[in-house]
Structure formats: C-alpha cells, structure tokens
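Here it is, the structure in full.
A single protein chain has been removed from this complex, and every other one stays in its place.
In this document, chain identifiers A, B and C correspond to the written order of the chains, with residue numbering beginning at 1 in each.
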Amino acid sequence: MTLRWGLIGGGEGSQIGPAHRLGAGLDGLFAFTAGALDHRPDEGRAYGRRLGLAPDRSYGDWREMLAGERDRDDRIDLVTVATPNATHFEITRAWLEAGFDVLCEKPMTMTVAEGEEIVRLALATGCICAVNYGYTGYPLVRHMRAMVERGDLGAVRLVVAEFAHGHHADAGDADNPRVRWRYDPAQAGVSAQFADCGIHALHMASFVTGQQVTRLSADTVSCVPGRVLEDDALVALRFDGGAVGRLWTSSVALGRQHGLTLQVFGEAGGLRWAQEQPNQLFWTPLGGRTEIVERGEGGLSPAADRASRVTVGHAEGMPLAFANLYRDLAEVIAARKAGVDPDPAADLYPRAEDGLRSMAAVHAVAESGKADGAWVDARAPIHR
Amino acid sequence: MTLRWGLIGGGEGSQIGPAHRLGAGLDGLFAFTAGALDHRPDEGRAYGRRLGLAPDRSYGDWREMLAGERDRDDRIDLVTVATPNATHFEITRAWLEAGFDVLCEKPMTMTVAEGEEIVRLALATGCICAVNYGYTGYPLVRHMRAMVERGDLGAVRLVVAEFAHGHHADAGDADNPRVRWRYDPAQAGVSAQFADCGIHALHMASFVTGQQVTRLSADTVSCVPGRVLEDDALVALRFDGGAVGRLWTSSVALGRQHGLTLQVFGEAGGLRWAQEQPNQLFWTPLGGRTEIVERGEGGLSPAADRASRVTVGHAEGMPLAFANLYRDLAEVIAARKAGVDPDPAADLYPRAEDGLRSMAAVHAVAESGKADGAWVDARAPIHR
Amino acid sequence: MTLRWGLIGGGEGSQIGPAHRLGAGLDGLFAFTAGALDHRPDEGRAYGRRLGLAPDRSYGDWREMLAGERDRDDRIDLVTVATPNATHFEITRAWLEAGFDVLCEKPMTMTVAEGEEIVRLALATGCICAVNYGYTGYPLVRHMRAMVERGDLGAVRLVVAEFAHGHHADAGDADNPRVRWRYDPAQAGVSAQFADCGIHALHMASFVTGQQVTRLSADTVSCVPGRVLEDDALVALRFDGGAVGRLWTSSVALGRQHGLTLQVFGEAGGLRWAQEQPNQLFWTPLGGRTEIVERGEGGLSPAADRASRVTVGHAEGMPLAFANLYRDLAEVIAARKAGVDPDPAADLYPRAEDGLRSMAAVHAVAESGKADGAWVDARAPIHR
Partner (left out) sequence: MTLRWGLIGGGEGSQIGPAHRLGAGLDGLFAFTAGALDHRPDEGRAYGRRLGLAPDRSYGDWREMLAGERDRDDRIDLVTVATPNATHFEITRAWLEAGFDVLCEKPMTMTVAEGEEIVRLALATGCICAVNYGYTGYPLVRHMRAMVERGDLGAVRLVVAEFAHGHHADAGDADNPRVRWRYDPAQAGVSAQFADCGIHALHMASFVTGQQVTRLSADTVSCVPGRVLEDDALVALRFDGGAVGRLWTSSVALGRQHGLTLQVFGEAGGLRWAQEQPNQLFWTPLGGRTEIVERGEGGLSPAADRASRVTVGHAEGMPLAFANLYRDLAEVIAARKAGVDPDPAADLYPRAEDGLRSMAAVHAVAESGKADGAWVDARAPIHR
C-alpha cells in the first residue's frame, strides 16, 4: 500500500527538501501528493508542479494546504514540516489539531512549553507526531540499542557522544547569510551548535541506552569572535538509569566533516560507532578482544536486520537510515489503519516526547552555560 | 516525468529483486509497472500483484510479458533482466529486437559471440542496452574518471584492482545450493570468481582510466577442494592506453567482506578508493602529501556532483550508487524522447560494449588459466 | 660522549624499569652506571648486579646511593626517579640539593607546595629537573608544536585532548593490588585517573599550543562501585593564550587501549593526532582538504626531523619517543659541560615547572570535582 505524503517547506535550492523526498520515496511507501514548498506562494506552487504534484495540490502556503487537504477523501496520510525552525510549532500544532499525522523537522519547537503542548496534542488526538532524528535509523545504531536492551553491556556506566564539524570555522563568514542566522538569538533562540547538532548526539545516546538525561552542566563558548550563541559546547550529563554522560559538539573543528560518534561503556562491554563509517560497529566484551560487527552480517538483532536493505559488505549510508524513519511511520500508519498493533521493531521512530526532551536539554544547556556551568535540571516535563 | 519500468526475475526471497526495485524507484524516476518475477508463473504473478503491479501486467514469464507489453501505448520504457546468468542473452536479445531499452544484469552473456550479437542488435535497433556494473555509479569513482580524463594523473602507468571476499571459504559448503552452482561449469560457464567479481574490478579500471584491456595472463586456482572453477585468480593485464594492470579476486579471503578497491598510479599522482569506505578518496600528487577527497565537498567534478545526493560528511552507500545508473538511463531515455542529446555527465552508464568486453576478458582469463598463464588476447571484437 | 646514568626504583618485574633502561640506553648516550632498584635492599643490589652494575654502585636504597655517588669524580650525570608516586618529592629534592640533574617520573610531587619547592630548588641549584611526559617526544607531536609556533593555525581557538583506556573497567578487580591502590586516596592522593592519565593529555595540549591552563571545571565520577577516587573525568578548560579546552579521560572505556589523542583547532587550520597511530598527523587548512603528514617526510620542522630516527613509512613507536627525552637531556647536559647554549630544538624536555603545573591542575580538578564543577583557578604558582 502506498501512502499519500505531503511536504511543507523544502523549496527549490534547499538541501532538506530533496532529502525528505528521497527518504519518503525511497521504498515506494509514500507518494508525494501535496506540498506547500516555499514561503513565496507562486514560487512554491510552480516548483511543486515541476516536481509532479497535481496543480490543485501544489499550494501557496501551509494554511491553504491544510484547508485543501482537510476534507478530501484522499487526503494525505502524513505531512512533513521542513520549514524554518521558528515556525515548526505553529504548523505542527495546526496539523495535529486537524487530525493529521506529522513528521516535524528538529527542533520540534523553540520552547519547552511549546514542546509540552505538542506532546499533549499528540496524546489527545491520537495522531503520530514524529521528529526527524534521522541518524537513529542506521541499522547498527539500532543494533546497539538492541545489545543494550538485551543486556550485552550489563549496566551502562558511561556514554560519550560527539558531533563535531568545521563548517563554521571561517571568521570571514560573519556576513554569510547561510551561517550568520545560526548564531543570532533572534532567529536561532537560546542555543546554536547544541541545538543544531548536540541534540542529535544526545538523542542517539538516549535511544541506544534507553536512559533519559536528568541533570547537566555545560560549558558553551563562541570561538569565532562576534557570535552571540555558542559554536562549541562541552556538556557533562547524568541519566535516569545511572549512566554518566560526556558530550562535545563543535562547528569550528576544522577537518571534521560530520563527526557524529557514540561510545557506550557498560559493566560487561563497550561499543563504538561513527556516522562517517556507519557500516561497522566496534564491540569489546569485558576481557575479550574488540570485534568488528558488520552491518548485514548474520545473527544481528531483528531491529538491525529490518533496517538493512543490502547484503553485508555493501556500504549503506545516511539516506537509507533516514528512509528507515519513513518506513517505520508507514508501518505504524498502516497498522493503525488495519487496526492492529505495529511491529515493535518498526515502532522506533522518534516522537514528540523526544522533541520535547531535546528542547528541555537545549534550554538546560543554555541556562547552565550562562551560569558558569552550574548543574541544572534537564528533565522534560512529561506527565502521563 | 516518471518512466515506466519492468522487471524480469527477482522473485520473492531473491536479493537482486529488491535491489533493482530500490535502485529504480529511489529517485522516483521509474514507476514499477510490469514484471515477470519468477520462473514459476503463478508464484511470479502473485508476487507481482503483492508488490502493486496491475494484474494484467504481472506476467507468468518473460515471453508472456513481451507479448503483453509490445503493443501497448503505455508500454514500459525500460526492462531490467535479472534472471539466472545463462538466460540473459536470450531474453535481452528478444527485448532489444522488439525495440525495448534494456538493463541487463551482469554477465550480459555467456559467450563472446553472444555478446557480439547483443552489441550488433543494440546498434541496429538504436535501443539502449545497459549492463549493471553498479559500482561505477559511486560519486568518487566518477570523480576518479574525471581526474584521469582532465589529466591530473598525467599518463596512467599502473592500475591495481582488487575484489576479494571470504563468503565461499567454507569447505563445508560443498552441498550448499547457494554456493555450489557458482563453481559448476554447467551452470556458471568457464569462470566462477573472475566472472562474478573480477569483471566488476576490471570494468571499474577501464571506466576510470578510459583504457581497455588488450592482453592478459591469469593464474586461476580452486583453493577449496572439489571445485572445478576457480575461487581465486590473479591477473596481469595490458591496456590499450599503455597502462599495466594487476587484478586479484578471491572468494576465500576470510575477513574481507566485499573488498572492491581500485588504485590508479600515473606520472603525476596516485589515487586509492575502496568500496567499503566509498565516501573518501585518497589522492597523492607527485611530490605532495596524500589528501582526503570527501564526497560532496566543494569543487568536485560535475560528474561527481551530479552523482551525489546529500551534503558532505553524510555517508552515501551502494544503493545510491546503483540508483545513479537508473538515473543516467532515465535522463538518456528522456533526452531521446525529447530529441536532444543527453548530458554527457549522465551518459556514463555501462553499455553492451562493456558487457562484451567483460565476456572477452572472462574467456581470456579462463583460456590463460588453463594454459599455465600464457598471455592471451583479451580484446573484445568491437567493429564500428 | 656517553654520560653516566643512575636509576632509583624500577625493580625486577616492574614495567617502568625496563622502559627507562631502554629509553636511556637506546641511543647509546647514557650508560647505566648506578642504581637503587628496589625498596628491599638486598633484592635491589642483586638485581642491579645482574643488570651489569658494578657491585659498589648497585645500592640498597637511594640514600646509600646518594652518599656513594655524591663525592665520586665519576659520579652519575643524571638520575632517574622511578619510585612510587608518594616518594618522588623527597628523593628528587635530596638529589637536587646534592647538585644532581634529575629526571623524575610523573607526578613530580603530591602537592602544589612540594612542586613549588622543587621548582625553586632547580632554579637555585641550576640543576636540571625534568619530568617524564614521554609522549611529547613523538616527532609529530613536536611538529604540531612547531606548526602552532610558526603560525600555521593562526590563533588557537580550541584544544580537545583525550586519554581513555578500559584497563580498570572490571568491577571484579576490587581486590586486585595492581588496580586498587590507584583509587585509594591514602596512596594516590586527591585524584586517580586525571592524575594518572589526564595530566599527560593536558601537558601535551600545553606543549603543542604553548598555552597554560588558567581555570577549569571538572566532572569527576567513579563508574566502578566502591572507588573513592575518580575513574572518569570530563574537564572544561581555559588557557592563558585564549584557547578553550575540552579534556576527557577514563579508565573504564572498554575497547580503548591507550587512547591519547590531541586535536587542535585554530583560525587557519586544524590538527588531529593519536598515540596509537603516531606516524601520521592529519592537517586541515581552512578551506582546504585534510592532508596526511607522515613522520619522516621531507620538509618537516627541525624539531620533528631531529626526533625521527628512521625513514618515512617505517613505524616508530613509544620507546623512541621516550628516548627523545633522554636525548634532549644528554644534549643539554653536554652543552652545559661545554659551556654553550643547547640547541633550542633539543631543549624541549618537560621540566619542574611542568610538573608543578600538572600538580596545580590535579588539585584544581579534584577541588572542582568536589564542588559540583565550580570553575577554579588552575594556575601554577610560578614566580620568577
């Protein structure tokens, strides 16, 4: 069954639009059916048609799209919100209220209170509200989670997460519009690098360990002169299952491309994984040698097997990891339509609660950073 | 414009079927429209319907499919032949004769004469006959080709290609049907490991250097007792542009997963690339340091840029490389429909001539292997 | 000219004794001439003789050795103190007071006040007091220093240092005497993992950047139950030249062997080096590609060239790095004997001031760790 999919944002020339269209379409589970792709209505409508949308479903803005889709019998099954960060909340709220399933780009909201409202709405409406932490779709990330869950590591003691790149290291970029807004509180809110990259690392740490952050202490700095928001942050963390965390994120680390890595150390073994070489996982049991776990090898966990598409030794990359989120969503939506429970191995997509947790962490990092690294509560207000 | 695509072979449980459906559908350029998926007609028809084919276009065998598609106005734009090797020739020939564009799995044929006939037919009909050497779809493989072409390496002196894995190393697999047929001349022809993997390495060497093999000397051995055909081969080569070649391929190399690597050494620099870490290319200019070229970085060649889908630092893998072949084909088909010349950067798919060249090389390797490594002519009989 | 060398500590079965004898003797610059190798006098004397010491110069303890050596015409030119940590201060002080040049194992002292006294004594006597931070003897570490010094990186913004291993991860080692003492304040002082490994990483950061730490905030934890002192620490730092620091050290990181790594990020480029692959350095100029700098390649800095012994491509390792400290000392001692200034490229050995700085950092880490990560002054009291 092919589901109908709509996209808000992701206009011509954006990076995120093609990425979502690729991810949603990759397995043929979603057909691109409706869109409001640009903040300039005419450009958006024209681009949508060029991409094959029916003229009446290539909309000028998200409100028009919501009005148009709301009452159709063949209305879209899922809408993706890929607009500028500050608009995520308003749009996501409106579509949830209208009873649509939503996949929202990260960050889901700009404040914790907004995050709470989205969580509440998703609960009240029974709609899916997923958040795009695409890196947890990698098969070996899911295998790490399965290993922790089944106890291979014993109790997790320590999680070391990193997301470092050097793409904002050039002081000459002060007036580059693609860079400047990111460090401007008026547009980016209370945090730049942690909110942009750090939350991916933190979400992955929680996804793999099954533990949520409780408290943290952050050192946030602006290495490039003139920036108000941080371009580098070091965070010490505590998790609710007893694990200790260390997280470093930077955008001035020249030579690092997209350095998202995770190390998990438990009583009985340690794991190491890096996004830039995602098809190998390094596993060291206590007292034993480091073993190289290959994506696609025999005997992996069901969650890893389900997320793999090609045989062992063939590199898989980010677009397939990302597509796994869409595949999860397709299965969960299809299960709901069929009135059955979804396969637990498919039910791994990040949800509104994760978006809210990230927002709590972002604000905690900003608060701690301003308070000379004081330990602050970073728990998300999730009340069920 | 979405093109209509059909698939022959790739039945339920096969690896190759999902890979082709993923590659063809990944960019939304081809819609899966018709198929004859299984040598058992009923199973094939039922599987096709489960995959969403219209009942009248889910056929029982390729002849029925050819009869059904031949005269439709909305007939398929491209058919992929993914059946057992020995049937490629007959099926490809029939579809070309009927005026269809074809993508044939490798090896295209079992004999050189058959290969010649396919080349002749493609020329006579004006149809596309592509062959699935999917690894040359990797962006950095295309960048290597561009670097050679624009002279960065100067004259190419030496090409070292390797394709080693260890998946057939278990002597206990003697009766494993997934392995056994590969080493049986009745089913696999004159060569096993070279025909299965070696030709990928050789095709890549030619693709990158723009040179074709003229002569070769091969040492073919069966490391696992009881095998008639080789599971390991070492080949010395000469190319028509003056380059010397070294090629090693093995299926008993325990610890190697899918070890396709290429090194190219010229007067002015050297290149090294490996399929298992496909997003980095190592380039050493004469007298300079080795540099790490990243897929997606700024300033790469148009051919590389065109083959990339996500930003630098995000891993891309085999399915996207493979999809690049389908994308090339879509562009070339669309250009022909529009009556224009295709973009040269899209016109890189491997064609019938490459399939014929591989067949010539396979037979030369087998001949040399039997003749104690005597140097033999490996040129394909291509006459235009 | 071969110098006479003496060793205190490093008895039979120790790891550190053979390492020092190897390092001191490797270039033939020092002849092992006197020793007090064991806290049990008879065992020490016997072992020294077995190692080739003259009977009258194989002493029962360091006091006897000092008495014996003090008035000889052919007294030793350098003494190495490789005894348990808590004794370093007393022994080093006594030998300096007697006018000997000393190489002291790290940590040089247990308190900052003791460190100050050693610095004062070295200054007062004019004797060398070196401290064994052997990892800064690696040629490419010295090259990093030279690159920073000559401005290749511009202003250094960020230093990321790491020293992680997993050799104390086994909770079952609670009663293992080789492990237990390390986490016991009575024997190890105020810090375990930071004092053992962290100070190597911090010293290297200062050595390379030429900047000293001013303030720090630390999160120190004991992952293995029952430990009083920390087995894992995360430290945020500020340096006197404006750089920001991030340092992580752990002894429970299963899978890491001896993970000392340094990354330095400046305005104009970034560097990455790892002790376990010490013959390659990764250098990324702003706007350029990452280059692989090879130990021994042409055109490196004089400091790197001087520290290399074999041609490019041949692995060099820790013992040679360590020997570079002894070689530095031999040259400086020889220069002093000759009444000339030492070659600045040889004058790179870590000195009493560095030992004092480490002690200040150790106490600052312990203090901050106890105070919930409060930022504390970490400057060493060096007054000249």
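Going forward, a residue touches a chain if its C-beta (ideal position, glycine included) is under 8 Å from a C-beta of that chain, and two chains touch if they have at least 3 such contacts.
Because the structure is a prediction, the values reported are computed rather than measured.
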item: Contacts of the hidden chain among displayed chains; value: A, B, C
item: Which residue of C:Glu105, C:Asp219, C:Glu316 or C:Asp354 touches the chain not shown here; value: C:Glu316
item: Contact with the hidden chain (one of B:Ser250, B:Ser301, B:Asn324 or B:Ser358); value: B:Ser250
item: Residues from chain B at the interface with the omitted partner, ascending; value: 157-158, 160, 166, 169-171, 217, 219, 221, 223-224, 232, 234, 236, 244, 246, 248, 250, 252-256, 263, 265-267, 269-272, 282-287, 290, 372-375
item: Residues from chain A at the interface with the omitted partner, ascending; value: 289-294, 297
item: For chain C, residues in touch with the removed chain; value: 2, 15, 18-19, 21-22, 25-28, 32, 52, 165, 257-259, 275-279, 294, 309-320
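Just so we're on the same page, only the chains that are shown with their structure count from here on.
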item: Chain copies touching (chain A, chain B) - same or different residues, decided at half shared; value: same
item: Centre-most chain [mean C-alpha coordinates]; value: A
item: Length of the line joining the C-alpha centres of chain B and chain C, rounded to whole Å; value: 55
item: Between chain C and chain A, distance of the C-alpha-averaged centres to the nearest whole Å; value: 43
item: Cα-centroid distance, chain A relative to chain B, in whole angstrom; value: 35
item: Chain A: positions in contact with at least two other chains; value: none
